[in-house]
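Please read the structure below before turning to the comments.
The complex is shown incomplete by one protein chain, all other protein chains being positioned as in the whole.
Chain IDs A, B and C follow the sequence of writing; residue 1 opens each chain.
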Amino acid sequence: MLNFSSDYTNGAHPDVLQRLVETNGEILTTYGSDRYTEAAKTKIRAACSCPDADIYFLAGGTQTNLTVISGMLGLCAGVIAADTGHIALHEAGAIEYTGHKVMTVPQHEGKITAEALSACLAAFDADENRTHMPYPGMVYISHPTEYGTLYSLAELEALSAICRAREIPLFLDGARLGYGLASRRTDVTMADIARLCDVFYIGGTKVGALCGEAVVFPRGNAPRHFFTMVKQHGALLAKGRLVGVQFDALFTDGLYLTISRHAIDLAEELKVILREKGYRFFMETDTNQQFVILQNGQYAALSEKVALSYWEAYDEHHTVVRFATSWSTTEEDLAALREIL
Amino acid sequence: MLNFSSDYTNGAHPDVLQRLVETNGEILTTYGSDRYTEAAKTKIRAACSCPDADIYFLAGGTQTNLTVISGMLGLCAGVIAADTGHIALHEAGAIEYTGHKVMTVPQHEGKITAEALSACLAAFDADENRTHMPYPGMVYISHPTEYGTLYSLAELEALSAICRAREIPLFLDGARLGYGLASRRTDVTMADIARLCDVFYIGGTKVGALCGEAVVFPRGNAPRHFFTMVKQHGALLAKGRLVGVQFDALFTDGLYLTISRHAIDLAEELKVILREKGYRFFMETDTNQQFVILQNGQYAALSEKVALSYWEAYDEHHTVVRFATSWSTTEEDLAALREIL
Amino acid sequence: MLNFSSDYTNGAHPDVLQRLVETNGEILTTYGSDRYTEAAKTKIRAACSCPDADIYFLAGGTQTNLTVISGMLGLCAGVIAADTGHIALHEAGAIEYTGHKVMTVPQHEGKITAEALSACLAAFDADENRTHMPYPGMVYISHPTEYGTLYSLAELEALSAICRAREIPLFLDGARLGYGLASRRTDVTMADIARLCDVFYIGGTKVGALCGEAVVFPRGNAPRHFFTMVKQHGALLAKGRLVGVQFDALFTDGLYLTISRHAIDLAEELKVILREKGYRFFMETDTNQQFVILQNGQYAALSEKVALSYWEAYDEHHTVVRFATSWSTTEEDLAALREIL
Partner (left out) sequence: MLNFSSDYTNGAHPDVLQRLVETNGEILTTYGSDRYTEAAKTKIRAACSCPDADIYFLAGGTQTNLTVISGMLGLCAGVIAADTGHIALHEAGAIEYTGHKVMTVPQHEGKITAEALSACLAAFDADENRTHMPYPGMVYISHPTEYGTLYSLAELEALSAICRAREIPLFLDGARLGYGLASRRTDVTMADIARLCDVFYIGGTKVGALCGEAVVFPRGNAPRHFFTMVKQHGALLAKGRLVGVQFDALFTDGLYLTISRHAIDLAEELKVILREKGYRFFMETDTNQQFVILQNGQYAALSEKVALSYWEAYDEHHTVVRFATSWSTTEEDLAALREIL
């Protein structure tokens, strides 16, 4: 069946797989100490313009979020997130399981605005009961967001300035970072992110890898004992090469961006098709995820012909669904979809 | 200074103190195995009409909430609470520290309505991503609520029915239970609470004791190993007599209700005074806490003459403040307050 | 029945109770902000010769241990304790519940020797797998120990030097500190403890109070947000006066030491009696707890006449039991015991 349900129904990008095959016979040291992992780090440092960055490779997004957040929060601290943030909604309470509150602020197009962040911090500061409350210890944003939207450079700069003034880290979840960087309507670069955030991760699972996310502490600012924390959270791969080799491939000759651009090109075509066919967009987005509002009956009927992702109930009679492209989506897929819609 | 800031600025009720003094010279067994603790349990079982109830005495409210909630929730379960619930706001993230999400629903007068609860549960059940989410494992309500309001018997019955249909426990935080039971406009008795809830606690700290809360599992349904859980959470008093003797006194000859009624009588007078003086109520309540909206300047001025509690910001220019009576408030206090207002 | 089972079967020391009674009618601010709590802090600072000490009052020992330890340990850090340490054995896994490993070292008379500590640290440092292990982040000792033994000043200095060289805090559990300071064979003062430790607590529950322990950070070195941590752990008493008033009494006119000395005097007499009657000591101790080895039958028979504490199995046929004196033990108690033995 035609599949637009997500960007992780495919395997690895052929070039990534090829590198796994080529290096498979080699004997390599373990736990991320191998030369491919080292090479991948070097390439990512260059891509971020951060020669001193500390880089760690983990297997998946939730794992990365919980390890980074619990590793950087103080004991009574909470993490501020949009109420639609992945950590607030769809990670099975993983952050709370590490002992910390997710402090939600209302989202705007999936984003935290500087105004909302300032208001949240000011409300905390003004609250005479604040010593009986978790204090804000980190800000978590997704870029692209869970709705596929993007922060502008000005927006990122504003959030970063607020965090720095308060000396709390800004953490950017880049599960789909490639699709954000490759968007036709972004002014944010990887170097900007590295400059403005205190930690972020570059998603591999949804952008060409079988698994793997690269955590970047841009100024060598990983918490002490972070390696042991990764182990403690069950997030340390014995064969670290598995992720190291894949990221080495993704950051060779710009593959990460190249394949992301392909997904964006097809997403732009997808938008045209959806618009032509009269679909109602839930939100305007410029990355590889497109959200539309379907009548429930229409959703059921369409689901028999094309795999989509349920996103959320819109109202009693309508559902928000997601169409996603990826590096592996083809023009044929789009043509077939056009037929169906 | 005149003090209406809270119901725990006083010491113990004289009768409670007297019992501590009378029993002080006795050698008693420890960790709650003494005869006064046993007597208190017997009296509470009678007051609840629950001959099989398991009863535990802890020192304070947050401690009780975190021990009960973490002791009854499954690993991935969250606890549903009003967004103004004490566990959601003013317990420093204690529930999250035990690894569980507080799943908030919008409050109505500080209460969870049956509609809001049903909607929350239905939304969870309908969410196709629900296996990636914490599941609702308990419902937490306060009675009186944090705003001093009360559930009606019909409201409690409705919530209880929903919880039983779903087989999740209903937990009632009775930090100020006495003031709720003694209200002039309630149709809810202690026996009703015991019948409709799966666990609740009878607050002592705010109703005549120096410290102490009585946790009641009405049908002998304490979790296995609950005593050890209490110890594990640091909530087991070596001299269990401290709380046992106080509750024995509070549940002798109806003292708990008698002193609560006194607070309610004065609260009703307080309401009259506030109304006469033209104060604007934030919410209509029938218990010992009264919330009014003050201009910020008025709040500052008034605070120099009478101790009040800051509750929350109302808007930029106004603050919600609390006046509380207790078993120790006097007619003279009210007369003096009337002078000041 | 005659009772030597523990030092917390009694109520409050009469002078302590008297202060609770005298202050009961006062309206006081809450959560430890009252003037008696402040006065108690001032007196404790003087007793420790630590004018800058941060002091917090909690209700009980396990609660204090878990709050202090989790508040000071890094995420992957463990706490080193003697394998007979209270946190390792009899706190229901409270430390593990906060996420940290108790790293045990073999005890000598209930104590950690400098040699054992150095060996433990050296073994960690030499272990090539140490990044896959929790790292030593604190040293926990009890003084008196769980067996009633005491560190000498030289021993404490040696442990302190090791901890400072490694920059990990030394935490002294003083649940029975009074009985240690009042021992006839100690060269350790409260000022020594304050000088050599990074945090310690002065036990109230077992030395004259109904409940309460005073946590001292001698150089104003409480972790940031420690007040909120206390709240988060359910350890913040709403009526902070309950513990504040008691410690104010205990540290007025040297009451704490005076009553401890009484217990020591009687413990010395108890030792003479036990020796005369041919009892076999499990360990030589100079504080208020005396441990002897009884045949199991003898233990059962004796238990019918005098309350003792089971301590641990010695072998298949023998049991280690504890006789404890306290500030409330009388000469008459000892005379009666002599009759029975």
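Definition applied: a residue touches a chain if its C-beta (ideal position, glycine included) is under 8 Å from a C-beta of that chain, and two chains touch if they have at least 3 such contacts.
Since the model is a prediction, treat every value here as computed from it, not as a measurement.
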item: Sole contact to the chain not displayed, among A:Y97, A:F217, A:Y256 or A:Y314; value: A:Y97
item: Listed residues A:L20, A:A39, A:M283 or A:L302, member touching the removed chain; value: A:L20
item: Selected residue (touches chain absent from view) among C:K41, C:K101 or C:H225; value: C:K101
item: Residue in contact with the excluded chain [from C:L2, C:L89, C:A114 or C:V306]; value: C:L89
item: Contact residue for the chain not shown (choose from B:L117, B:V188 or B:M229); value: B:M229
item: Touching residues on chain B - with respect to the absent chain; value: 70-71, 74-77, 99, 131-135, 223-225, 227-229, 231-232
item: Contact set of chain A toward the excluded chain (per top definition); value: 3, 6, 8-12, 14, 17, 20-21, 23-30, 59-67, 91-94, 97, 205-206, 210-211, 228-229, 231-239, 241-242
item: Interface residues of chain C (partner: the chain not displayed); value: 76, 78, 89-93, 96-102, 123, 126-129, 132-134, 310, 312-313
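By our rule, only the chains that are shown with their structure count from here on.
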item: Chain with minimal offset from the mean of all protein Cα atoms; value: B
item: Centroid distance [mean C-alpha coordinates] between chain B and chain A, Å; value: 42
item: Whole-Å gap between the CA centroids of chain B and chain C; value: 33
item: Touching two or more other chains - residue numbers and ranges from chain A; value: 76, 99, 132-134
